[in-house]
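A single protein chain has been omitted from the complex, and every remaining protein chain is retained in its original position.
Chain lettering (A and B) follows the sequence in which the chains are written, and residue indices restart at 1 in each chain.
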Amino acid sequence: MQAVFFWLFSALAVGCALGVVFKKNPVVSAVFLMGSMLALACLFLLLDAHFIAVIQVLVYAGAVMVLFSFIIMILNLPQEELPPLALGGTRAWGVAFGAVALLFLAGKFFPTKEGFMPTSRGFGDVRSIAVPLFREYALAFELTSLVLLVGIVGAVLLAKRKV
Amino acid sequence: MDFRVGLVAVEVALSLLALLFILLGAWQRPNTSPTGAWAVAVLALIALGGFSLSSSGIDGVARSFYGLVVSDRLGAFLGLFSLISGLLVLFMSPAYLSREGIHKAEYYGLVFLSLVGGFFMFKAASLLTLFLGLEVLSMPLYVLCGLKRNFGKSPEAGLKYFYLGAFFSAVMLYGISFLYGALGTVNLEGLAALAISSNRHGLMCAFGLALLLCGLAFKAGLAPFHAWVPDVYEGAPTTITAFMATFVKVAAFGALIRILFSLPPDILPVLKPFGWLVAVLTMFAGNLGALYQTNIKRLLAFSSIAHAGYLLVGLLSFNALGQQGVLYYLLAYTFMNVGAFAVVIAFGQRGEENVTLDDLRGMGLRHPFLGVAMALFILSMIGIPPTAGFVGKYYLFAAALSAGMPVLAVIGVLNSVISLGYYLRVLVALFMMPEARAVIIPPKGFGAKVAVAACAVLVLWFGCFVSSPIAAFQGAFSQSMLQPGTIARLP
Partner (left out) sequence: MEIFLQEGLVLLKAALWAVALSLVMALVAGFLTYLERKVAGHMQARLGPNRVGPYGLLQFVADGVKLFLKEDLIPSDADAPLFRFGPYLVFVGSFAVFAVLPFGERIVATDLNIGLFYVLAITSIETVGLLMAGWASNNKWALLGAMRSAAQSISYEIPVGVSFLIPIVLAGSMSLQGIIHAQAGGFGLLGWNVFHNPFSLAAFFVGCTAMVAEINRTPFDLPEAESELVAGYNTEYSGMRFAFFFLAEYANIFVISMIAAAIFLGGWQLPSPFKDILPFGLVGSFVLLAKAAVLVFIVLWLRWTLPRVRVDQLMEVCWKYLTPMALVCLMGTAVWMWAFPGRIFFGLFGTA
């Protein structure tokens, strides 16, 4: 049953990702991106990584994508008049980089001589994420918060009419 | 528990100070300039500089935060350079910011946060810290570049820098993720596993390392990735240009040193030809580009590209002479560049008038103090004794010779000759041309003059008294994490 769901959600994720690339209307692309995120969240669920799955939904589908669509709708972009599937210039670079990534990942994950490692006890629950985050990576966590702070302050500083 | 906060005391203090200034900005009344805040900022930076100077004397290498941070002499010295750059920039900021109508307390907060990012890059023992430090360093700069919202080029500079910076951050992160995938760690010591002789994932590692170095090369303004430099340096507020030209260079080269010296020895022969090419390209791109500039800020921007090329020459020689040379040149470069930009600020007017070579005509005679100081900085950039720039360049090219790269050294010297072409034009405009305009507005800004004076004295000082800093820099490398022996000694 897991396999069935795996293939279902994988197909959904890949299909939606293709939709993002090939749809011309930016709003529709954004919706497809969200669909892809949701399908990924379901894949995380299948891996017993519940917390990550929920984060995926909350952060990407719930917040980031809403803001994306918000901005796209405010800008009210016209439908892009792009020739479909023209492969040249930047797109070629994109395809090349994507192919390289795919190649490496495939090389890393397909030859499973050792087989897959079994997950440790308590894998995927909140504790297994929280403890490293606030111990081993506490400093990195705080640095990230500085980056976010600068983002907020900077946005206000640059965008507000009278500061 | 492995939280030795003492190791990052300067960073914590700077961050708190930054938060304080950002809060101050929230309560600051419109149209009031936070002069008191500026004084506090300067004092705080001086205090931190003193602290960092005293702690840079500590021997040995200490690490904390579960291997994310390492504290050694190299990091301390680079941090000190950054603090000096920040302090000089702060000195010239208030008058300039008031003139441009952007005097806000957040400015200081953002400068401090940028410094924090740089510090974490210098203390990085892991690619994670390095990357996050780079982001903390860059994000405030994107904002600061676009701060002059009413002058068209400033938002353009901010936006250009932001887009390209974000793009190259992504490239760098992509590279790091490949390295992590291949090595299973992001610790800098883990990079030793990149050794060609024992590496199972050669292609993946090469790809990752290449992307990582590309990202850093962008930050340092090295040749194929230097196109953003002139536009951003021209559009940004001049104080921020000075800050970027010095501090960001120090940070990027600090990170390059950390990474290049963490690599296993058998990978260096592979990297060297690429580095050689980049160095040559960078020097030519900077110097040839500068020949055509009439705007002094753009001219200095191209010259900073060229200087990055000289620095890379020293870095590539991978010997003690080169290490000392890189540090020495970074220090000298900080003084001469900040000083030159301070002179530009002193001559400038609201809205960046007065920044073309034509505007400078005759100003050297009209304002002898600024003129002579500018001449000194220019001479130092060319590399004429007895200035700090000469000593730095001498060490860099000597290192290249002793490392068996005579061609590179020759190209370096050749480029210095090319650079005479535009540096002398500045001097000619300053001293040998009739004044351009009838009405002379006396240059304002006490702080900028202090910065100019300090830079001029220091450029001369480090041009004459060489031995003690060189000895100190020698110690910096021998007592850092980069030395193979130290890793074994780590707690």
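Structural remarks
Here, a residue touches a chain if its C-beta (ideal position, glycine included) is under 8 Å from a C-beta of that chain, and two chains touch if they have at least 3 such contacts.
From a predicted model like this one, the values you see are computed outputs, not experimental measurements.
Shown chains touched by the hidden one, complex as a whole: A.
Contact with the chain that does not appear here is found for just one residue of A:Val20, A:Leu43 or A:Val57, A:Val57. Set against the missing chain, the residues A:Met73, A:Leu133 or A:Ala155 yield one that touches it, A:Met73. Touching the omitted chain from chain A are residues 1, 25, 27-28, 31, 34, 38, 50-51, 54-55, 57-58, 61-63, 65-67, 69-70, 73-74, 125-126.
Rule of thumb we're sticking to: only the chains that are shown with their structure count from here on.
Only residues 1, 3, 8, 15, 19, 22, 25, 30, 65-66, 68-69, 104, 106, 109-110, 113, 116-117, 120, 128-129, 132-133, 135-136, 139-140, 142-143, 146-147, 149, 155, 158, 174, 178, 181, 201, 203-204, 207 of chain B touch chain A when the two sit together in their complex. Contact residues on chain A toward chain B in their complex (touch as defined above): 97, 100-101, 104-105, 107-108, 135-140, 143-144, 146-147, 149-151, 153-154, 157-158, 162-163.
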